[in-house]
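Heads up, one of the protein chains got dropped from this complex, but the rest are sitting where they should.
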Amino acid sequence: MVELVWLIPALPLLGFVILVFAGRRLGEPVAGWLATAVVAASFVVSVIVFLGLVGLDDRVFVQTLFTWIPAGDFVVDIGLYLDPLSAAMILFITGISALIHMYSIGYMHGDENFSKFFVYLNLFVFSMLVLVLGDNLLLTFLGWEGVGACSYLLISFWFGKPANATAGKKAFVTNRIGDWGFLVGIFMVFFTFGSLSYSDILPASDGLAQTTATFIAVMLFIGAIGKSAQLPLSVWLPDAMAGPTPVSALIHAATMVTAGVYLLSRINPIIAVSADWVPMLIAWTGAITALLAATVALAQTDIKKVLAYSTVEMLGFMFLAVGIGAYWTAIFLMIVHAFFKALLFLCAGSVIHGMHENQDMRVMGGLRVLMPITFIAYLAGWFSLAGIPPFSGFFGKDEILTYVWQENKALWVVGMIAAFLTAIYIGRQAFMVFFGEQRWPAYLAKLAVVPPAVEAANEAAAVGASVDEPAGPLTDAQDEAALAAATALAVSDTPGDGLDDDVELHELPDGFTPHESPWLMTIPLLVLAVASLVGGLLNLPFPRSAHYLDNWLEPVFEGSAVKLKLSTGTIVGLLTFSTVVALLGTAFAAAAFLYKRINARRLESKLFANAWYYDTALAKVVGGPGTGAFEATASFDRTVIDGAVNGVGGSVPRMGQALRQFQNGYVRRYALAIGVGSLLMLAFMFSRVVG
Amino acid sequence: MRGIDAGYLVLSAILFSIGAFGLLVRRNPLVMLMCVELMLNAVNLTFVAFGMMLGDIAGQVIVMFVLVVAAAEVVVGLGIVVAVSRRKPGATADDIRVLRG
Amino acid sequence: MLGQIDGGGQLPAELEQLLQSVDATGGAAGVAEIAAPVVAWSALVPIIVLALGALLLLTLASLLRGRIGPGFFTGWTIGVGLVSFVTAIPVWAQVQGWEQSFLWWDPADSASGPFSTLGGAMGVDGFSVLLTMLIALAVVVCALVLSGFARREGDRHVEANVLLLLSAVGGVVMVGANDLIVLFLGLETLSMAVYVLAAMNLRRVESQEAGLKYFVLGAFSSAFFLYGIAMVYGGTGSTSLVDITDFLSTNLLLGGSSVLVLLGIALMVAGFAFKIAAVPFHAWSPDVYDGAPTASVAFMASVVKVAAFAGMVRVLVVGFDTFAADWRPILQVLAVLSLVGGALLAVVQTNVKRLLAYSSISHAGFILLGVEAASEQGNRAVLVYLVAYTFMVIGSFAVVSIVGRTGDAMHSVDAYRGLGKVSPALAATFTFLLLSQAGIPFTSGFYAKFYAVVAAVDAQSAWLAVVAMLSAVVAAYLYLRLVVTMWFVAPGDQTPSRGLVIPVSTGIALVACVAVTLFIGITPDPLTKVVDKAQPVVVQPPAPVANGTGDLNVDQLLGLLGEGGAGGAGGAQTPATGGR
Partner (left out) sequence: MGTDTVEAVVFVACALIVLGGAFGVIWFRNPVQSALSLVATLFGVAVLFLNMNAQFLAAVQVIVYTGAIVVLILFVIMLLGVDTADDIDAEPLVGQRVIALVIAAGVAGLVIAGVTIVGGDLVSGARAATAAITDDVPNIEQIGRVLFTDYVYALEITAVLLTIAVVAAVVMARKPTEVEPLPQESSSMEPPEPVEPEAEEVFD
């Protein structure tokens, strides 16, 4: 049965090809259903293949499709590498993607580029599967670039909106820094092992020199933090979430960003050989990213941005797990996170859909009555993320924290604080959106009294650029108009009126009432809600035999993963503690945001709202004052990555101009060059004889 | 080794160089063409001399081919020179330098 | 001293036999029988098709003046190219020892594998057959480009098509030349036709200038080349690569005795370097590409380089592999100069044709990497690069020929401003081809560069690979600059105001070029499989048939071939050395 593995990426590819050629003709519902069907079929095949793999003794299956780059000793095959790790990945990738596809049929209803959207989605799934299933680093890299390209396309799906285009560029540039690291790592691997195939590299890693292993690991780590939005390359993900739809945002959150974790897990034998500070670097990067992202998530007012920063935070946890060597817990969290984060994004999408594309949580409230199904589904996601048992997120996150306790107490403290904040910010979101009074009527009334000048600016912002990035004002020349509009908005904004300028506000029709989403969107919600609820069953802390996922992944991480040595009592204590922390956080959120017993404004401080001014600081450090974040990233990219081109930038044309003097049009001059060349060659040959 | 054998080779080397030098310093395209002929003749001389020293007839046969090439080259070259001269009578090789850079 | 035989160079047995027969019959019969060389006609068919096709076309056009027009000429040329391609397939089959039922003749007891024919003057191996096919296809595509170009320029004459075919004959002769003189004649045939093709646009004075420059410099460099052949002749006693490899494998040329061969190699490299436009022998190429009719440039940029590189590989890597240590440094220097010079000079160009000329110089540097490696790996790289490059460059110049518009003069970069808005399909095509030239993955250019770099690394020239990659980065900048100009810059004065007319034939050519580039880019495996079977070798020819009847049938010849091939001794299979 495992022989069918090639079908898993092939099906989405087929869907992609059909849609490219016939998408427009197939029209609105059919194209979407076709795309959904191929991914669903791919999921079915994944299940079959998974069952097949269970039956294999050595739990590894390599299928070579054809030789891709044959070059003497250096051969790269197009092959698929199926082992417990990739099997686990493909299951949740195809499963969740199928749900997302289905959801998108409803969400993208009426969009003029309906079929194009599904073209991108299918291509995205295909690339992701290539990334995960590829049996060598180069193939993984191709999938890596593929998801990057799709992400770029999806983010700028409606590239009429400059904000989206800018976000797309930001993602592009940041990812390229990561890609550079990945590429260097690949070259290094090739020079060291003479092969790129996992089946050659992984067993041979034991004999690696420590410095080499360290170098490779660090380079691949740089690739991973680019893709998984860890510090310092985290700037792109939240902005990418400003992309057009929750769907695209979601597909990044649930699948693409996990690529970095996957890569690090895949090369775990190399990390095991590298210097001690490498895993520590990974762990601390993850922990600090998680903490910072959690604080930032606290202060966001955009429903999607909260989830975006939450994603960064959860990825931080996964990196933390990888860093301390608890690989399977990272994978475990990755899977359950995919469930509940997908669920949360879909719920957010449903809410946004119901609110006429409004994303500002401050105009929401009390939606639980109007959108009951969405609310029920959201509950599952909320409790999961907050870490309340028995929801899956609890098991996922606390499994990691248990290991961290054993390995490093300081990291545990950081992780615990992040977990506490998580409970608060997701509680805040839940209470702001689904509880309390309905706030949009007040907003509508307020809109009516907006001064005309501001309204004009508002319009300009709507058509020109939404100011999604207050900390990093767009100074791109093309965005100057938008900047002016944004400034006007900012100036006119009265402090404390509760309506900041950082979220695009859409007109709401008179007598507007939010409505529940169509069944096409709610069914995936419910499926995911169930998954979030029971996902923890994959890997219950007790008894040891219930560590299904651990046991399943055992062969992959054998030898490089840490063992849990804590006593049962300690574990129970830790679990209880974190449950308490989660409940406390939720209670705090309720007190602050539902009952208003605590003044929460300090939490929503400018510092957090502006993501610690990270973009701005980056801009200050790299680009000088007044340069926007994107410009800064771009210039970093220019100076460091494209140094070969632009660093020499000035001198290349100058050298070209100098050489050009020779090309003066005189045929005799050209003949002279031929003569000189011939003479020199003759002289060289003569010297070989005489000398 | 016969001194005269070396003589043929030295002569042809000098002849070749004179032809090359002429092509590099003369501007009249027709004279440049003649210089190419000089170079080809030098090569012919070399071929025959080598053939003689090797006791091999091939050297002489090759010269036949070079002769044909030289003839064809002259025809093509003169054709182009004529075409150029028609556009700009009396143009030297230095005058045609619209294309450069 | 005549007839004195040096210890190393044995008189071939056949020759001795021949001499005896001359003695025996000389007096009585007056003229001795001529020992006719074995002719493997099947292998000659592709060349004959091209040559006869050209002559027939010329004849028909003269006889049926006015009754047949450019459409017929183009159709004929394409037909000839395709037939030549198809007739090369059985030769490939024979060389590769495919199922015999595939052959149209009955090979009976014939041996398969590479062989040489016509007294060893023509080598038939995977290398030559593959490149013959490539040239035949290039002729087809170029004829398509030429058709659209000529129609627009109002050129209703047949000569361009005839010259295209005759030039291709020269190219095909070169790729299979096992004799330096044959190589030289092929080179001259190829070049002579191209000089005329360059000078052909009588309306543009630049065209004549291009023709004259190309001609003067070409004649100059072929004189060097020929002098090199003379040196080699003196040094080895023969111009036949079969004899040369044979001689070199049995005679160790050291010190003074190697000087003639070495000087000869240097001079021959000069000739090759001119044809492939390697720096500093490159100066003609920007001017010629700039001035010549764009359709001709497509041909000269592709076929001339293919043939020249083929000759280079055959002579240096196969023929003089024993001197690899001597000529490799030269090629390394040429490669570096070409890579860097091409890229640097291209950056400052404002004329697209010149820009592409410099970029093709840079490409030549990459291919030189493959030649320089002097290994099977290197040969493979050369072949892959040539195949990829041919279609990229023809496609690129096809686009340029369209954008040049009537008069073929609009070639400044400004003419491409905003092309993406005016003519999106054309701009997209050009973008793709440029990206391929830049070596972006999923295009054939990527693999071409990849193999070249791998070959260099394999041949212990990693530093060359580094230079190559750096120059590729610089070059990528200029391709991207063009792409940006097309898509992100507002249309300017020189941009066509309306969509450009893409002639159907040129359109077909473009589709073909893009298809090949994309196909190789996605799955290079079929190509590399073919290329792996296309290593150049030098094989002893079969013994001449002294029956004097001239009634040779192929079976008999191929039968003889077996002996000949087996008797090839040291010189038969010459796997290139120089690897690790």
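All chains are identified by letter, namely A, B and C, in their written order; residue positions are counted from 1 within each chain.
The rule is short, and it goes like this: contacts are C-beta pairs under 8 Å (C-beta built on N, C-alpha and C of every residue); 3 or more make two chains touch, one makes a residue touch a chain.
Fair warning: this is a prediction, and the values are worked out from it, not measured in the lab.
Taking the full assembly into account, the omitted chain touches A, B, C. Only one of A:T192, A:N358 or A:S678 touches the chain withheld from this view, namely A:S678.
Screening C:W76, C:F115, C:Y233 or C:F272 against the full complex identifies C:Y233 as the residue touching the chain left out.
Touch with the hidden chain on the side of chain C covers residues 1-6, 8-9, 11, 15, 19, 22-23, 26, 31, 34-37, 51, 54-55, 58, 118-122, 151-157, 159, 162-163, 166-167, 169-170, 173, 179, 181-182, 185-186, 188-189, 192-193, 195-196, 199-200, 202-206, 231, 233-238, 240, 243, 247, 251, 253, 256-261, 263, 406-409, 544.
Not every partner is drawn; the one left out touches chain A at residues 666, 668-669, 672, 675-676, 678-679, 682-683, 686, 689-690.
With the whole complex as reference, residues 1-11, 13-22, 24-28, 30-31, 33-35, 37-38, 41, 44-45, 48-58, 60-65, 67-72, 74-76, 78-83, 85-92, 94-98 of chain B touch the missing chain.
Here, only the chains that are shown with their structure count from here on.
Taking each chain's centre as the mean of its C-alpha atoms, chain B lies 25 Å from chain C.
For chain C, the set of residues that touch two or more other chains comprises 212-213, 216, 220, 286-287.
The multi-chain contact residues of chain B, meaning those touching 2 or more other chains, are 20, 23, 93, 96-101. Those residues of chain C whose C-beta lies close enough to touch chain A in the complex are 212-213, 216-217, 220-221, 224, 255-256, 258-259, 262-263, 265-267, 269-270, 273-274, 280-281, 283-284, 286-287, 326, 329-330, 341, 344-348, 376-377, 380, 441, 447, 450-451, 454-455, 458, 470, 473-474, 476-477, 523-525, 528-529, 532.
Residues of chain B that touch chain A in their complex: 20, 23-25, 27, 93-94, 96-101. Chain A makes touch with chain C in their complex at residues 66-74, 142, 145, 644-645, 648, 652-653, 655-657, 659-660, 662-663, 665, 667, 669-671, 673-674, 676-678, 681-682, 684-686, 688-689.
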